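As you look at this complex, bear in mind that one protein chain is not there, while each of the others sits in place.
Each chain carries a letter (A and B) given by its place in the written order, and its residues are counted from 1.
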Amino acid sequence: YGRFGLDYNDGNSKSMTDANYNGVDKTSITSRLRVQFDMSAETDSGVAFDARLRAQVESRDNVPGTGIFNGARFGVVYEGLRVNVGNIIGAVENTPGVYLETRTAGIGIDGAGFVSHVGNVNDEYFNWDAYSSAGAGSNGVEALYSINGFTGHISYSLDNDILNFNTAGTLTSVTEGEDRFGIMLAYSWEGWTFAVSHQNSGNMWEDKTIVTGSYDAGNWGARIAYADNDGIDKWGIYGNVDIGAASNLVAFYTDEDAVSATDVAAGRSDNTDATGNGGEGSSYGIHYSYDLGGGASFETGYRRASNDNDTFQAGVYFSF
Amino acid sequence: YGRFGLDYNDGNSKSMTDANYNGVDKTSITSRLRVQFDMSAETDSGVAFDARLRAQVESRDNVPGTGIFNGARFGVVYEGLRVNVGNIIGAVENTPGVYLETRTAGIGIDGAGFVSHVGNVNDEYFNWDAYSSAGAGSNGVEALYSINGFTGHISYSLDNDILNFNTAGTLTSVTEGEDRFGIMLAYSWEGWTFAVSHQNSGNMWEDKTIVTGSYDAGNWGARIAYADNDGIDKWGIYGNVDIGAASNLVAFYTDEDAVSATDVAAGRSDNTDATGNGGEGSSYGIHYSYDLGGGASFETGYRRASNDNDTFQAGVYFSF
Partner (left out) sequence: YGRFGLDYNDGNSKSMTDANYNGVDKTSITSRLRVQFDMSAETDSGVAFDARLRAQVESRDNVPGTGIFNGARFGVVYEGLRVNVGNIIGAVENTPGVYLETRTAGIGIDGAGFVSHVGNVNDEYFNWDAYSSAGAGSNGVEALYSINGFTGHISYSLDNDILNFNTAGTLTSVTEGEDRFGIMLAYSWEGWTFAVSHQNSGNMWEDKTIVTGSYDAGNWGARIAYADNDGIDKWGIYGNVDIGAASNLVAFYTDEDAVSATDVAAGRSDNTDATGNGGEGSSYGIHYSYDLGGGASFETGYRRASNDNDTFQAGVYFSF
C-alpha cells in the first residue's frame, strides 16, 4: 500500500531560539510505500510452505529514505496450525485489542508514535518480538493454532552474544544475547474478544503482561486494555463509531504510571521526567477517516502523548 | 530497461606513469538495469493516487554495483492537475528541450556526463531538484498542470538543518538546510516547443534560468537552449535527423562562459582551471542509433567536454 500526508509535530523546530530546536520544520511530509511479496507451495499431503518479504520506502520528519527489503519469514501450515521461522510475528505483538481500529493501527498517517498501545511506556517502546517491515526482525520461531474462535500463539527468539575484543585481539567482555519467550491466548465469540499475553525476556525491564477485552457491534466498538510493563502499569479505553456511509471516528485515552524509584536507581529510564518517548500520565487522541472508494481513504488524526508532545497529521492511504 | 556496452574514457588510466592515473582501465563496461514499479488506485470521484518506485543496478568505470531501490514518489491526479510529494520530478528538471533526443538523454550508453545540458556548468552539475533513480531524491512537493499544449510546473523542497555537536554534546554550529523553489512554463504547437524555467535556491550558486526552443519535423529536429547559471552563461545548438528506416543521428555544440573572478574570490569553483567536471569553453558530441527491432537498439556516441575529456561508448539498449 501507499500512504502520504503532512505531519505537524510540535517536538520539531526550525527556530534556533526554541528549546527543542532540532533543525526539522514542525510541518513535514510523512510517507510510506510498501510492496509485499508472498510466495507459497503446497505439498501432496496438504502441508503448505510459504514466505513473506516486504520492500518499504519511508519518509519521516523530512528525512526521505530509499527502499529497503526486510528479513524474510518462512511458514509451514497444516490445517489450523502454523509454524513460522525467521522474521516472526511474535506472540505479544499478535495480541488482539492492542492497536487502534485505523488503517495505520495508530493515529494519523504514520501511527504518530503508537502512544495508544498499553505495551509502550517510559522510553521502552516496542520492546517485544514483532514482525519488522524494514529490518531483519527477531529471527525467532513461533507456533500459532486456531480453532473455533480460539487462538494460541507461542514465540521464542535468541540473539547471539556480542564479543568485545581489545586492540590486541583479546576478548575483554561479552554482551550476552537476549532471549525472549512470548505466549498469547485469545477467544472471540459473537463480537466479544478477550486476550491475554505475556513476555519473559532475558533483557532488563522487558517482562510484561497484557490483558484486553473488546466488543464490536459492527458500526461501533469499544475496547479496554491493560498492561503490566515490568512494574509500570498502563491502561487504556478506546472507542470507534461509523458516521454515515463513509466516515469513521476513533478515540482513545490511556494512563501510564510512574516508574518505581528502585528501578530508576537500578538504571531504568525515569518516565517522571517528561522527556523523550516517555513521560507518565495520560495520553489521548482522536482519528477521523473518510472512505474515498477504490481502496483509497482520507485519514487525519491528532494526539497528545503523556510527555505533552502534540502531533496532527492528514493525508491519504491507498491499496494496490 | 537494460543497457550495456563499452566505455572508452581518456580521463581514466591504468598506467602509473600517466598524470591522470586512477587505476581504472580507459575501456570499461558501463551498464544499467532498471525495474520500475508503478502502483495506482482511483477513487469513486475520479481522483487517482499513484506511486512510483525503481530498483536500479549500475556499473560505471569498472565498479560494479548491486541493485538498490530509490525513494518513492506519490501523486494525486485529477484531470489535468497532478500533485506529487516525495522524490519529485522538479520543475527545472522537467523543462522540455534540455536533454538530447537519445535513449540515454545524453551521448553514448550512460549519457557520458550530460555535458550537453545547458544547466551543467563549472563543477556544478545537476544542482537542481530532480527525480533520483538511485537515491532518496529531493523530498519535495510539486504541482503540474497541462491543458491544450500548455504545461505549468512548480516545485518546492526543504532540507533539514544539520546540527553539529562537539564531544561534550554542546551544539557548536548549524548547517542550514537548503530550500529550492522551481517554476517551469512550456508551450507546444505544431512541432514547435518553447519553455522557460527558473530555480531560486537557498544554496550558493544555484539560482538559474533556462530558456529553450525547438522544432520537430518528424524525421529531423533542431533545438537551441540557453541558461544563466547564477552568472555563468551556457548556450547550445542541437540537431537530429533520421537516416533511412532505422538509423538516427544526433549532434550538439555548447559554449560555456568563464566564472567571474568575484565569485571565485567568494568561494565558487573556478571553471577556467580546466579540470574536474568543469572547464569553460566548447563541448561537442555526436551520437548514432540503430533500431534492432523488438525494443532493442544499438547506440554509440563520442563527445568532447569543455575540460578536454574525451569519451566514446558503444552498446545496446533494450526494453522489457
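One rule holds in what follows: contacts are C-beta pairs under 8 Å (C-beta built on N, C-alpha and C of every residue); 3 or more make two chains touch, one makes a residue touch a chain.
None of the values given here were measured: they were computed from a predicted structure.
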Which of these touches the unseen chain: A:Gly2, A:Gly23, A:Gly65 or A:Gly86? A:Gly86
If I consider the whole complex, including the chain that's not displayed, which of B:Val241, B:Ala296 or B:Ala314 touches that chain? B:Ala296
From the list A:Leu163, A:Ala217, A:Ile243 or A:Ala261, which touches the chain that is not on show? A:Leu163
Based on the whole complex, identify which of A:Met16, A:Ala105, A:Ala136 or A:Ala217 touches the chain you can't see. A:Ala136
Go through chain A and note every residue touching the omitted chain. 37, 39-45, 47, 49, 51, 53, 55, 68-72, 74, 76, 85-87, 135-139, 141, 158-163, 174, 177
Could I get the residues of chain B that touch the absent chain, sorted low to high? 2, 4, 14, 16, 22-25, 29, 31, 33, 35, 55, 57, 59, 61-68, 292-296, 316, 318-320
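In this text, only the chains that are shown with their structure count from here on.
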Chain centre separation (chain A, chain B; CA means) in Å: 41
